[in-house]
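Removed from the display is one protein chain of the complex; every other protein chain stays in position.
== subunit A ==
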């Protein structure tokens, strides 16, 4: 009972129901033993520790060694990081590609989701049907999607994309999309964007229909344009959800791996190599565990930085 206010940690930051007027105790139970806390907490913490926390520490540790898994480990200090940041062109190519992949995914997933969700709020009927159908790609495995898109992009036999181009009279644009260095990055990003746009549409739609109708009506009566209604009323209302979806989409895209790995394995050359596929190859093809760990540490840092930037950007706009 002595430790009263300590729950005001991470979770307590959000507004709680004012239900509990009495002084907050950390426990909802009048009596509980220390042992019971341990009994409930230790098994999940163990699982999480073994498979998530420990590997993070191990990666940090391995990243300062050179090791192929067989011979003795050699301590190299920060050499892996120095090599990665200053001498490795492939790393920077992969980093640039990862940013391109991220950009395409965000436009398709968040932009597409926002537009479709806005349209859907105005649709008189069949909204549930559209939601269900729109979400279908999200439940299909990445391997199935890779197989599917390999055929969609294919030139021989003519796949869906090239067939459409032929129909609209653009035969000269027909292309082997996955073997062209200029198009391959977009070609491996689009399936990922396509796959999850339904998920984000669903989330944004749920937020949009929760915006009080009276506010929108009042603004319209005051002569606000569609854009003003959207930007001044709807969007501020869904901002918390927008931040969540942006973080989800960004971190998912930064860890994107399956589809590029399966469709092109980073090729041709390094044209569709992402940091994740590069790290995977470094670890499991070249068995350079130390260097691969340095790259994976970089990927984690990249995700944390991205989340920080999103918070900064979206928060600041809130203040102004």
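What we mean here is this: a residue touches a chain if its C-beta (ideal position, glycine included) is under 8 Å from a C-beta of that chain, and two chains touch if they have at least 3 such contacts; residues count from 1.
By our rule, contacts and distances are computed from a predicted model.
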item	value
Chain excluded from display, named as in UniProt, from "ATP synthase subunit a", "Urease accessory protein UreF", "Acyl carrier protein" or "Carbohydrate ABC transporter permease"	"Carbohydrate ABC transporter permease"
Absent chain, residues of subunit A that touch it	3, 6-12, 16-17, 19-20, 25-34, 36-37, 39-41, 43-45, 47-48, 50-56, 58-59, 62, 69, 111, 115-116, 118-120, 122-124, 128, 130-144, 147-149, 151-152, 157-160, 163, 194, 197-199, 202-203, 206-207, 220-221, 223, 225-227, 229, 241, 244-245, 247-248, 251, 254-255, 257-258, 262, 276, 279-280, 283-284, 289, 292-293, 296-297, 299-300, 303-304, 307
